[in-house]
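Missing here: one protein chain of the complex. Every other protein chain is in place.
Up next, chain A:
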Amino acid sequence: MHRFANPARFQRLSAVVLPWTAGATVILLIVGLYISLIGSPRDYQQGDTVRIMYIHVPAAWMSLFVYVNMAIAAACGLVWKHPLADLFAKAAAPVGAGFTFICLVTGSLWGAPMWGTWWVWDARLTSVLILFFLYLGYMALVNAFDDPQRGTRAGNVLLLVGIVNVPIIKFSVDWWNTLHQPASVIRMGGPSIDGSMLVPLLVMALGFTTYFVTVVLLRLRAEIVQRKIQTMRLSEAQG
């Protein structure tokens, strides 16, 4: 693991990977949007409103996936003092917050016609809103200190505390009575979603994932270059 923590090696490696993830994102999202918005059938009860699901569900998965990754990075940053792990969490936070925001907004847009309400305070919706605030809180906390190292440490602790929310979000629909429906894909007994709808959903989810990888690599590269410039300026001023 320490091998990849070397910034110079990371810059070389990411330069090779980036064009592939970027290309995959474009292709997957174009194909995914086409088959989910046009190619897939209407739902037997929801009609065309079901198409919101193809954005909502991948965004919801990503909001959790990104958070778990950030928490793992935070643990690596706190325990092994990986410089890249801290940078990763910082680079991923706005992207994860974006996914959570998309998830909340599309869910609300779906809920208005289907449930008959934009928002309810049930366990699932509330815990996802808390996840959104965790992202915002992390970003605010990291930038709230004059000494960036202290900010990163505080942020890492917040990320690890917030990890308890992840199983709560996932299992909220099973543990408590909620308005939100239970899981359709990752559940005991296999998916309860027809194959003609599952395929577009998975393509979209894959596209969201490659998008995330691409954006985080770009942000990490930019951050590393910026630090290099800062160090050079400093040594120039001193020398």
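The working rule: a contact is a pair of C-beta atoms (placed from the backbone, for glycine too) under 8 Å apart; a residue touches a chain by one contact, two chains touch by 3 or more; residues count from 1.
By definition in this document, contacts and distances are computed from a predicted model.
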Choices "MoxR-like ATPase", "sn-glycerol-3-phosphate transport system permease protein UgpA", "Cytochrome c-type biogenesis protein CcmE" or "Sarcosine oxidase" - which one is the UniProt name of the chain not shown: "Cytochrome c-type biogenesis protein CcmE"
Given A:9, A:42, A:150 or A:233, the one touching the chain that is not displayed: A:42
Option touching the unshown chain, where A:109, A:136, A:154 or A:168 are the choices: A:168
Candidate in contact with the missing chain, chosen from A:114, A:136 or A:202: A:114
Where the unshown chain meets chain A, residue by residue: 41-46, 49-50, 53, 75, 78-80, 113-117, 120, 122-123, 160-161, 163-164, 168, 175-179, 181-184, 187, 192-194, 196-197
